[in-house]
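A protein chain is absent from this complex, but the other protein chains hold their places.
Each chain carries a letter (A and B) given by its place in the written order, and its residues are counted from 1.
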Amino acid sequence: MTTEPTETIGLLAGSRPRQRRERVIRWFFLSAAATSILISAAIVLSLAGEAWTFISNVELASLTDIGWFPRRGAYDIGTIVVGTLLVAGIAMLVAAPLGLGAAIYLSEYADRRLRKVLKPALEILAGIPSVVLGYFALTFITPELLRRIFGSEVAGFNMLAAGVGVGILTIPLVASITEDSLRAVPNSLREASYGLGASRMRTSLRVVFPAAVSGVVASLIVAFSRAIGETMVVAIAAGAQGGSLFSVNALQPGQTMTAAMASLAIGSDRVRGADFAFQSLFFVGLLLFTMTLTLNVISERFVRRVRQRY
Amino acid sequence: MSQEREGVREMPTTETTRAAQDGGSRSGFGEQTHDRPLASRRMEVPDDKARIDDLNEHPVVIDVRDLNVFYGDFHAVKGVALQIRQNEITALIGPSGCGKSTVLRCFNRMNDLIDIARVEGEVLYHGVNLYDTAVDPIEVRRHVGMVFQKPNPFPKSIYDNISFGPRIAGYKGNMDDLVEQSLLRAALWDEVKDKLKESAYALSGGQQQRLCIARAIATNPDVVLMDEPCSALDPIATLRIEELMQELKADYTIIIVTHNMQQAARVSDRTAFFNVQVNEKGQRTGHLVEFGETGRIFTNPIEKATEDYITGRFG
Partner (left out) sequence: MAITTPRAYAPDAVRRVLQRKKRDVRGRTFHVGLVATLLTSVAILVILMVDVVLDSLTVWETRSLGSFLTSQLSADPAVAGIAQALYGSIVLMIFTIAIAFPLGISAAIYLEEYARDTRFTRIINANIRNLAGVPSIVYGILGLALFVKALESITGPQVHGRSVISGGFTLGLLVLPIVIITTAEALRAVPGGIREAAYGVGATQWQMIRQHVFPVAAPGILTGTILSIGRAFGEAAPLLMVGGITTFFQAGDASIVEQLQGRFSALPVLVFSWVRFPQDEFRALTAALIIVMLVVLLLINATGIYLRNRYEKDL
């Protein structure tokens, strides 16, 4: 069957409407993906605008005042930053050993059956909402645990309980990222080590762990970033709703950046943007955003280093 | 009798070459040119053959009695019996899936690392059953070293790679000397003596494998197991390692698994041929077909399966 060349081209040319439709569909999906950039831009804009209003109008002296009492015009950034670092630091003291230990055990010691039973436990822990941990910190950790150890020194609201609560929240994060890095270490290295007569502990600590160290560092950085950004545990268990004096005593109430923002937002029906308490919220938000973004970017560098090696 | 032996000793070079040509050459490069240097080396040591039969010179180091390996319910290796002699190179050959690597790993208890692996039978090392419950596998591995198929140096410096084994064994002597000795014996010292602190990953594939050999002998083992040590290397690197093996056998007992028949013929004193049986369920069980002096195996095999394999009819 012979066809004229023009007919053949007609056969193969395809349908215009269909091609147009395909293009439209592609643009539709592209714009969906592009909204993510819009969201980032929106976050930065919404923070920057009011933050600038705050910083340009407020007296600089009040930034190093006695404490963080936004409704009274005392905006000591140091108080809330130190509070954040203190709580996050305590959280890491809890999460790092428990998370790393669990990861090493699951990766190097546990057999298949044990992993099937124990891993879900960590996943369940990961799914517990932070308000529940806040409740637990306030009603159990403080009275049953901390008071038993430290006695009556411990205030009803204190940063130590909040730190422990945040730490518990973060254990699964440390464990899962670390375990992934450990399992990414090729088995041939383990075989080489065992072949030389190394024990399991030696192999885990001297061969596998050093090979996976970038991933471990990444997990700790991500966990720290998460701890810094955690709000509800502190809001519930660390007290200090209205504000706080500068304090490094973990057994006493304190204020973190996140809880400060929360308390500003809750009470802000009364404060109608008249003075700068409301704007301070955005300033602190910008500060927090910058800190977590920096940490996350740094941790990505470490993850990339792991991928490069293997 | 020695006349026969001479005859047998001469023939391996030409017979294996012919056999290889008949069945399809495996190594694919200058079979003739390659074989000659080693052949002439062999003939320069006329009483090699006498040594082989002298039990005082080459006592049995590992005596395998009715070895069976199971993975769960699956019978992977069936009824193996052979004897490894000191200061000899014993080759385990056979088609893929015949269990030769599994058997090799029984000699240093590496199968322990697999959850579902179960070993039955006896592996007598200098008369002591390695699978006796009182035996510590970690201790076994300090006396029976291993070199793996793909070079696997640690992501550490060359120096630290070598010193790892002795250090965990509690070596208190001069580590610098020990590292130098190990690298000398592995024929790698000259190439790396100025960069001991550099990463092992900077070495070429062949160099890495010699590093792994140096690492394995640094713990002063008695037996060195090699699981297809040259299969990931180019022909020149392969040749160097084969030469190295010949030097090392003066001080160590070497057991090598190889899928390259010509290599086994070139290098080993004794050869064990394994084959695989497929049962009704499609499961593949490995077993030992024939075991004996390399020369005889390759020129005068007793079993038909052996002859079929070495003439390239399967595998």
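Brief remarks on what is shown
Criterion: a contact is a pair of C-beta atoms (placed from the backbone, for glycine too) under 8 Å apart; a residue touches a chain by one contact, two chains touch by 3 or more.
Note that the structure is a prediction, hence the values are computed from the model and not measured.
Checked against the full complex, the candidates B:Q181, B:N260, B:Q283 or B:T311 give a single residue touching the omitted chain, namely B:Q181. Only one residue from A:W52, A:Y105 or A:F246 touches the chain missing from this view: A:Y105. Touch with the chain that is not drawn comes from one residue among A:S46, A:N187 or A:N249, which is A:S46.
For the chain left out of this panel, the touching residue among A:V58, A:V132 or A:L189 is A:V132. From the options B:E139, B:D176 or B:E247, the residue with contact to the chain not on display is B:E139. Residues 18, 21-22, 25-26, 28-30, 32-37, 39-40, 42-43, 45-47, 49-50, 97-98, 100-102, 104-106, 109, 118, 121-122, 124-125, 127-136, 138-140, 168, 171, 175, 199-202, 205, 222, 225-226, 228-232, 235-236, 258, 261-262, 265-266, 281-282, 285, 288-289, 292-293, 296-297, 300 are the ones on chain A that touch the missing chain.
The chain not displayed touches chain B at residues 59, 125-128, 130, 132, 134-136, 139-140, 143, 177-178, 181-182, 185, 217-218, 220, 222, 251-252.
The criterion applied here is as follows: only the chains that are shown with their structure count from here on.
Remark: chain B residues 108, 110, 113, 115, 138-142, 145-146, 148, 150, 152-156, 164-165, 168-169, 212, 215-216, 219 touch chain A in the complex.
Of all residues in chain A, those touching chain B in their complex are 111-112, 186, 188-199, 202, 206-207, 210-211, 309.
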